[in-house]
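Below are the structure tokens for one structure; questions will follow.
Of the protein chains in this complex, all but one are displayed in their positions.
Labels run A, B and C following the written order; every chain starts at residue 1.
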């Protein structure tokens, strides 16, 4: 199953609400399972530099069907995966990119950037789980 | 003045409503006056190839502070502006990219792609004028 | 001989003065004979889309050691130079890119964009000839 626009908007909204709650100006990117952009919002005063990071966190997650943080394990210097980081137009391997689940199935990906890494992860998590809760 | 997220969402919504009314699956892109993405939605079943077109219509409008269609006048073969079309990572000079007005001032840009050119223009117009009507 | 910074600033100033006189908000680019940027100014309210065009006009002139307009003769559809326009990261073949002369020798290149083509040419000419007049 593939995330639709109505679901994407719900995910964006949950992420935005969490970002406001944490006082973070976030960039919020939603991708389908093919890695194509489905929805995007740049909150007021969010860093311009975080747009690309948000999209690439979601993209990185989509490329390996896991969190961007998990992909980061393979990008660490000690992993010896020389050159992997620069593949796919640049992977981003730290927290804030997550699969979006529905009935425990991956239907899309969310990428968040704008706050501290731990905040980005909380915001992404809020969005990623909203469709999976019933 | 610069479009904010709340206004961007209103513009997207008006465009989406018009697209639904016209039975078009559109890509909807909102840019600020500097040409940076502020909000984006890809409606279900919209062409993947129209994402880049929607964004580049809005970008082209932002680069010359007019409609993408007006820029197209300078891109016609008989204009003799050899190579202009390929500047700025590729201009897109047909209808569907418009300035977003508020109190008759440009605060951002909208780009639409997915339907016939005349439909894209109607959808873009619906979005571009919603903040200017009161 | 190669244009130096002091000379580049004189060229920019003459171009700026002419642009103000013509009421054009211009982008002004100065390149050395190797095609590398030496000086640049974006006048207030100049089109963002004209930055790339100004630089590429100067670049195009530098690549063939003549005016961008002359290069345009080889880019016309009827010239049959298939693909030439997209070489060198994109040539721009209309007026506004000129060699900068000193003692009738080419020491650099100027590119102007922001007004009508005929205005851009006047502005570029003002800059291109200032070092050649004594």
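Keep in mind that, in the parts below, a contact is a pair of C-beta atoms (placed from the backbone, for glycine too) under 8 Å apart; a residue touches a chain by one contact, two chains touch by 3 or more.
The structure presented is a predicted model; accordingly, all values stated were derived computationally and were not measured.
Seen in the complete assembly, the chain not on display touches A, B, C. Screening A:53, A:100 or A:121 for touch with the missing chain picks out A:53. Of the options A:58, A:85 or A:128, the residue whose C-beta touches the omitted chain is A:85.
Interface with the hidden chain, as seen from chain B, comprises residues 32, 34-36. Take chain A: the residues that touch the chain left off the picture are 47-50, 52-53, 56, 60, 72, 75-77, 85-86, 90-94, 117.
The omitted chain makes contact with chain C at the following residues, 4-5, 8-9, 36-44, 48, 51.
As a convention for this text, only the chains that are shown with their structure count from here on.
With chains as nodes and touching pairs as edges, the resulting graph is an open line.
Distance between chain B and chain C, defined via averaged C-alpha coordinates, is recorded as 30 Å.
Looking at chain C, one finds that none of its residues touch two or more other chains.
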